[in-house]
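Note that one protein chain is taken out, while the other chains of the complex remain in position.
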Amino acid sequence: MSGAEGQPLRLLDAEGVYRDHPDLRADFDEAQIRGLYRDMAMVRRLDTECLALARQGELAVWTPLSGQEAAQVGSARSLLPGDMAFPTYRDHGVAWCRGVPPAALLAHFRGVAHSGWDPREYRLHPYSVVVGGHALHAVGYAMGAAAQGTADAAIAYLGDGAMSQGEVNEAFVWAAARRAPVVFVCQNNQWAISEPVERQSAVPLAERARGFGFPGVRVDGNDVLACRAVVRDALARARSGHGPTLVEAVTYRMGPHTSSDDPRRYRTAEEERVWLRRDPLARLRTHLSRTDTDPEKFLASVDEDCDALARELRHACRTLPDPRPGEIWEHVYAQTHPLVAEERGWYADYLDSFEETP
Amino acid sequence: MSGAEGQPLRLLDAEGVYRDHPDLRADFDEAQIRGLYRDMAMVRRLDTECLALARQGELAVWTPLSGQEAAQVGSARSLLPGDMAFPTYRDHGVAWCRGVPPAALLAHFRGVAHSGWDPREYRLHPYSVVVGGHALHAVGYAMGAAAQGTADAAIAYLGDGAMSQGEVNEAFVWAAARRAPVVFVCQNNQWAISEPVERQSAVPLAERARGFGFPGVRVDGNDVLACRAVVRDALARARSGHGPTLVEAVTYRMGPHTSSDDPRRYRTAEEERVWLRRDPLARLRTHLSRTDTDPEKFLASVDEDCDALARELRHACRTLPDPRPGEIWEHVYAQTHPLVAEERGWYADYLDSFEETP
Amino acid sequence: MTTTTEPSTGTTMSLSRALNTGLRAALADDPAVLVMGEDVGTLGGVFRVTDGLAAEFGSDRVMDTPLGEAGIVGTAVGMALRGLRPVCEIQFDGFVFPAFNQITTQLAHLSSRTRGAAHLPLVIRIPFGGGIGAAEHHGESPEAYFTHTPGLRVVACSTPADAHTMIRQAVACPDPVVFFEPKQLYWERGPVDTDLGSAPAMDRAVVVREGSDATLLAYGPTVRTCLDAAEADEERSLEVIDLRSLNPLDTATVAASVARTGGCVVVHEAPVFGGYGAEVAARVTEHCFDALRTPVRRVGGFCAPYPPSRLEHHYLPDLDRVLDAVDRTW
Partner (left out) sequence: MTTTTEPSTGTTMSLSRALNTGLRAALADDPAVLVMGEDVGTLGGVFRVTDGLAAEFGSDRVMDTPLGEAGIVGTAVGMALRGLRPVCEIQFDGFVFPAFNQITTQLAHLSSRTRGAAHLPLVIRIPFGGGIGAAEHHGESPEAYFTHTPGLRVVACSTPADAHTMIRQAVACPDPVVFFEPKQLYWERGPVDTDLGSAPAMDRAVVVREGSDATLLAYGPTVRTCLDAAEADEERSLEVIDLRSLNPLDTATVAASVARTGGCVVVHEAPVFGGYGAEVAARVTEHCFDALRTPVRRVGGFCAPYPPSRLEHHYLPDLDRVLDAVDRTW
């Protein structure tokens, strides 16, 4: 596959017009395209809603994904059920595609749990807060899957900033040395908080891979069809024993870094406007409205689903039960640990002592 | 400059015949060539002598460089006095070229000091025991030199194994992002203790650089002229603000990893024989004997110098004074530290208490 | 009640601002000083500690770095070797670990390794502690990993006045300093005296409230907790010491107090087990064994990773837990 340098691979142009690409197989039928659109619309709505909940103080913080729906949905919809995904804290679209109930995402951001889902059930690792900390896990997981003789693959999501972390580059070393069935998807959203991607690298990030001995591909991260095709092929390559691929999805974080961030401190409104015109949802919607058998009806049904999702989220957020104090100690160890038991007991008694006081 | 892939750049072929290379300026005169040969012969002798001292128990350990003289001397002789070198534990040839008195090298290996020289005086950082730990220092040093408006450069020595360390790859990120005047010289001596270089990378190590946005060059590390020319040019590039270069010097560790290692456990005698035929000293000697005005006389004088060096080393080793106990605390902090003072005082009294007992 | 750290003269400002003015002074005083880290330039840091400094001193002296903590500390070490005085920012406590190798095996060792030839006047600023409702790894207290590492000095400020003077003292110090800033108190306001003359030395503990019945030892965010506890205790007269310097520890000041009060409680947010309080307790016991009524009591975090924020008030030592421990010094 080509495309580590220069123009990112693309199937839908900025006007939503579909153009074949010699390197990409893009045989998506109407149902698939509708599915991708629906996913993107739903996570966009999820995002808007959660940002609002954060601003209302219902969530402690929120990390918006708006602008990155195509990269996340296109890649995550390429996974098979047995594959394992290792997301960052911004990959709600990936969580959505893995089937994690939206309400389960809130636990982390409301501060009731570090992670709200069982990673084994959804084959989605918890969000990685330490930037890059999960890249090696994906490689190890993939090595394990290969050692067990399965065709399962792993996918590791990274930001452009994460590409500077030593551990992430070590993950590239290991993946290459062991030909691990892993795909690295770097969402280059142009910013690591206030730092533009040029501060991390003078050359396109996809080029990084070749130096480690595996292919890098630059794809238009706002074109869900291209993302879907590129990641599907990379996963197939991984599964068949040909080793890792780095996919750089060139995209944009349209909102703030988190609900506490103010992007006006470091970037221009003009830049934001330029990228607004590249909105991945708008692009697929244009395509749909040209090609779908009944776009109006379909889009209306999506809108309804979105509204329902928003209601569900608001309700879920406000009814999320607070954790019991005992949970502090509950899963520190799998096996009995006397110190944990002692502290836990002490604290329970300590709390009781207050209740006893009249 | 070309040569990140495929055949390493070379000026002297395996038979010691000089062949021009379109990419390399190689205007070395007789005095320079003699100098390079003398350096290589001296450090080879230093190495043999120190390995013997280690085997006799006079040194706790020794890390032999034999086979890597050309890579070390060729690169280090390209440094200007104001440049700073950051060596590994095996770069005695670099230390030699920086003017460190050979006896000062022994301190580390005899265990009387962690490092035997003043890095400011010789512009040679202490040997790096933690693999890769010094790569970022070289980058930072180079950034500092540039910030101060000087044309000083830094050179960081790395092994093939070190290329897998996250920190080393982070050093590549920083060097590229800041266009730091630093040259990375990776001596690919084929082995990281018992692990062949293929375990670290599936592609030539020099290729790593391009992915970070700077050039990588593969040079025949057993050809001192090529090493000298390549590193000189890379340093010139760094000095003139064009940023870092990675030089992979393809060479071979002809001896054990350390005096305690037994390479027969992991590599074949046949492999060692193949590389013995590529001995960097023999190669330059053949060249010299063809081109030098009076090779016999010159080589004889070098032999004498080597013998003198060996005597000096043996003497220095046996007369190296043991450190005083107080040195434990002497340089932990530059400024008074009550705990250090308290412990030091206590221990002095404690030692005295033994002497008092009759 | 002595208030040595809060001189009556001086402007009132937040702790974050006090650090900002301290860094500004350090940058202005010495062209070798530079500030570096993630988002410290254009953004001015996520806590605004470096706000405006890049505009004033340029992006080469207030430098936005690539995203990698080993890179930040490792290149800073290299710059220090070249004669600069870098002040590194680690964005949050939980993100210092990628730099741990550089800090532990390089920064802390280089002076000894070179027999004093390498000077490393390098400061690592780390916002630490919890109680701000943040996500995992944004509320931790990793100080004990550093206090056990010879070659490092470790300090923590707890007031705007100290923040200002101590950051300037740290920058001026010829040794590496790990400088902890209490996140929870960034927006607390207090007087700041920009004249360093009257400030206590960086490695001195300060009695911030005098008392006679028991001694509370704290640093960073728990100084406030202990002062509140002392205030709330109507029956007992509690002395509160802000340790300020964790390595070295000002044993003399601490021991003098405990010898007088006969009771001691040490309070921090980090897990008690193997925490810095263990060293304080052991050391106080070594010095004041006969004076102590009971063992030194330790109050701190539990043997568990820092919990999700809805549980942090259970995890963090508060006024009640401090007073409960004080009860147990009789």
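By written order: A, B and C. Residues from 1 in each chain.
Basically, contacts are C-beta pairs under 8 Å (C-beta built on N, C-alpha and C of every residue); 3 or more make two chains touch, one makes a residue touch a chain.
Keep in mind that what you see is a predicted model, and the values were worked out from it rather than measured.
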Selected residue (touches chain absent from view) among C:R24, C:R82 or C:H109: C:H109
Chain not shown: contacting residue from C:T21, C:T147, C:Q184 or C:S245: C:T147
For chain A, residues in touch with the removed chain: 84, 113-115, 118-121, 125-126, 130, 133-145, 147-148, 154, 166-167, 170-171, 173-174, 177, 327, 330-335, 337-340
Residue ranges of chain C at the interface with the undisplayed chain: 94, 97-98, 100-101, 104-105, 108-109, 112-113, 136-137, 144-145, 147-148, 150-151, 247, 270-271, 273-279, 281-283, 285-286, 289, 294-296, 298, 302-305
For chain B, residues in touch with the removed chain: 60-61, 89, 107-114, 129-131, 161-162, 164-167, 192-195, 199-200, 265-266, 322-323, 325, 327-329, 332, 337, 339-340, 343, 347, 350, 354
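Keep this in mind: only the chains that are shown with their structure count from here on.
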Taking each chain's C-alpha mean as its centre, the one farthest from chain C: B
Inter-centroid spacing, chain C versus chain A (mean Cα positions, whole Å): 36
Distance from the mean Cα position of chain B to that of chain A, given in whole angstrom: 44
For chain B paired with chain C, centre-to-centre distance based on mean C-alpha positions, whole Å: 40
Multi-partner residues of chain A (each touching 2 or more other chains): 164-167, 199-200
Per-residue multi-chain contacts in chain C, two or more chains: 65-66, 68, 70-71, 98
